[in-house]
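Report on one structure; see the data block that follows.
Only one protein chain is missing; all other protein chains are in place.
Let's turn to chain A:
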Amino acid sequence: MNEWTNTDREPDPLPSSLPGPTAPGLGEPQAEVEETLKRIQSHKGVIGTMVVNAEGIPIRTTLDNSTTVQYAGLLHHLTMKAKSTVRDIDPQNDLTFLRIRSKKHEIMVAPDKEYLLIVIQNPCE
């Protein structure tokens, strides 16, 4: 709040673009992570959300441990396979999103170089 009262100098940039833990608002990126995940989780029909690192080790999850580990391990392999498939066909192409639709749920995987975001939704109809 202090930044806004002083109009002489440019106000500090918004906390959303602040990098790392050096800034005084230490909890902000963490809070933002939480906020994003909460937002995703609050969508209609979402059963679980998890963030997994490049090796398949879960970082954040809303499901129980065993389920998370299972999903992380299996989907990590599948994402690698899908990525390599896409790149084999066209080396300049890359995998951006993976959606698996099954009878009961839909699993969405957003891959990245280092992380994996997995969301499981029940498209209730």
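One rule holds for everything that comes next: a contact is a pair of C-beta atoms (placed from the backbone, for glycine too) under 8 Å apart; a residue touches a chain by one contact, two chains touch by 3 or more; residues count from 1.
In this section, contacts and distances are computed from a predicted model.
Taken from the listed names "Gap junction protein", "Translation initiation factor eIF2B subunit delta", "CHCH domain-containing protein" or "Dynein axonemal intermediate chain 3", the protein name that UniProt assigns to the chain not shown is "Dynein axonemal intermediate chain 3". In the full complex, chain A touches the hidden chain at residues 19-21, 26, 29-30, 32-33, 36-37, 39-40, 43-46, 51, 53, 55-60, 65, 69, 72-73, 96-97, 99, 101, 106, 108, 110, 112, 114-115, 117, 119, 121, 123, 125.
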